[in-house]
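Before anything else, here's the structure in question.
Only a single protein chain was left out; the remaining protein chains are all shown in position.
Up next is subunit A:
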């Protein structure tokens, strides 16, 4: 207690100096000042002052104001990915270290409740991605705090929260059936699917990504809490990839089969290509203009089997070299996939039934993949690791892009020997939100 008070006093003095010198005085009344910073400044300076007056213990006891003791780390601007914008973040955003994904079922029968939920989620997401506490009851001793608090004092960690609606939102419940785009439906069954309803579907989805797992979890937890009474969790999956810290050069991440995954992705900095591949335009209903469709497949990898296959088999499976990620026969990871190249005996250098060859096809159909690895403990039946890839892709047309490629893969992909698709869902990721607006406004407004 004593130590805390001393700290408070120091911070208080500093803040008072800042106000005196006018360095912070403008910011105090700047609306953009985060709530956390505001509390830090006002709390610290005020308490410092009161300490001078000798009244600090009573105030601390009455308010439970311990915020000032732990000044929030200053969020640098590259640590914040803006929530508001013409498109949602978390799609073109380079994949952060961690993912918490949640699919929800609506339990309400009222479209007004759905709208209210999306409004509350919008406000909360803006706070969560900027590292501020959610809600207005974080200090009241008589109420459960409106923010669950585990991200208090943490940086936003590039948190993005991406929202989507599932095809089931357009069934009879909310009178939205006429608004469903014809190509937006649950995926057809593919050869080899072994889907478990526990990992399928959902009326709404939330993809929370951040460079800190606790920050991402905090987002999902609080959004689920806000949804209580309107929507319930249907399934969730956490995901990871190598962290930025472990790979400071930021090379293409490797999946759990040890191969670089993402090499063949289109260039997210090429706006024209993104309009071509990812973003829905005026051909879509207005409520999806600026949005994109997400395909999610929970793919269990048979890693024990994979680990018993030779390097050359592994490379033939992907059509790429494991070490470099380059197409077989090439040395540069980003070399073009030359599917016509043949060895002296006339055999294709890259097996036509390799994953890359099949997925690439003639190269005209693309998608933006943004998958994460998962590890969900062990499979109690087999004693093996329950690990795999939460495959996530974004595309403007599910049927032309995802379905056509996955059909080819499901039939012939060498990779099928080492994986099984256990979950499946599609979501229409809504267009971005302008400040003052809310998610899905054009759909529900």
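In this section, contacts are C-beta pairs under 8 Å (C-beta built on N, C-alpha and C of every residue); 3 or more make two chains touch, one makes a residue touch a chain; residues count from 1.
Keep this in mind: contacts and distances are computed from a predicted model.
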| item | value |
| --- | --- |
| UniProt protein name of the chain not shown, from "Oxidoreductase", "Iron ABC transporter substrate-binding protein", "Urease accessory protein UreF" or "Lipid II isoglutaminyl synthase (glutamine-hydrolyzing) subunit MurT" | "Iron ABC transporter substrate-binding protein" |
| Listed residues A:165, A:226 or A:403, member touching the removed chain | A:226 |
| Listed residues A:134, A:195 or A:350, member touching the removed chain | A:134 |
| Subunit A, residues in touch with the chain not shown (by the definition above) | 15-16, 19-20, 25, 28-29, 31, 33-35, 38-39, 42-43, 45-47, 49-50, 59, 62-65, 107, 119-120, 123-124, 126-127, 132-144, 146, 222, 225-226, 228-230, 232 |
